[in-house]
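Take this structure, written in structure tokens, and hold onto it; I'll ask about it next.
Omission of a single protein chain aside, the complex is shown with its protein chains in their original locations.
== chain A ==
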């Protein structure tokens, strides 16, 4: 781990404020800058939310570039540090001049920085619609092809620069490498103290919520209904036995209507064939919702007609 030219695992807390900056801090600064740009743009568009829809679309790249230039004016041009870098105790140093003493960015470096960051974003957004107006001309087609090749080469160079950054820890972007500006600490860096309360709370609640979402569909609603209805079953016993038996034979225990193709599952209740078959297929442990009896063989209901004839 003790690489000679590599990034040291412990940030030195000595008197020298120019100790090496962590790679993750430099990358986090870019994340913060991106979030700030989005915040500024969303606040700006909210000023026009009651206007006609799409009023800003024709000049959106120019407006974004203007807002970024304003940000550049009050951050890099004044303090040699972006907002994200200021939050993380980082600022740019002129790496073209050797020596341990801190030197801010020179004026040409600042202007080139604005051109290579704000101008590059504007050009990338504008170039998408730049060649749509001339589809037939061959000159525009050649220019578009050359532009695509240049963009590809730029991406390749950025990728190689990032891989070098993983090893060296300096110059995270191509712009900084070309201009010769290097992030350094503004003040002596103490030991990092990261709080994980939010992460712990989020992870634990996410685990519990996932478990609940997983478990709730497994609860058998029919059994719950049967249990709740069983609590009130003594009330139904107040009626006569004969009337309750007639109710059992004239109502399906599932849909509550006249039973179509009446079948029974071993208890005294009657079911439609479709109702009981679909429930048994859906739930292997289906029980009678009226009395909770286990499902046996599904057989058609047969009535004793001879007894009625003898009685009459």
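The rule is short, and it goes like this: a residue touches a chain if its C-beta (ideal position, glycine included) is under 8 Å from a C-beta of that chain, and two chains touch if they have at least 3 such contacts; residues count from 1.
What we mean here is this: contacts and distances are computed from a predicted model.
For the chain of the complex excluded from view, the name given in UniProt is "RING-type E3 ubiquitin transferase" [choices: "N-acetylglucosamine-6-phosphate deacetylase", "DNA-directed RNA polymerase III subunit RPC3", "Spermatogenesis-defective protein 39 homolog" or "RING-type E3 ubiquitin transferase"]. Among A:115, A:146, A:203 or A:301, only A:203 touches the chain that is left out of the view.
Interface note for the absent chain: among A:24, A:39, A:70 or A:146, the touching residue is A:24. Among A:47, A:216, A:231 or A:281, the one in contact with the hidden chain is A:281. Where chain A meets the chain that is not shown, the touching residues are 1-3, 6-7, 9-10, 22-24, 27, 148, 151-152, 155-156, 158-159, 162-163, 166-167, 191-194, 196, 199-200, 203-204, 207-208, 210-211, 214-215, 218, 252, 254-255, 257, 260-261, 272-275, 278, 281, 284.
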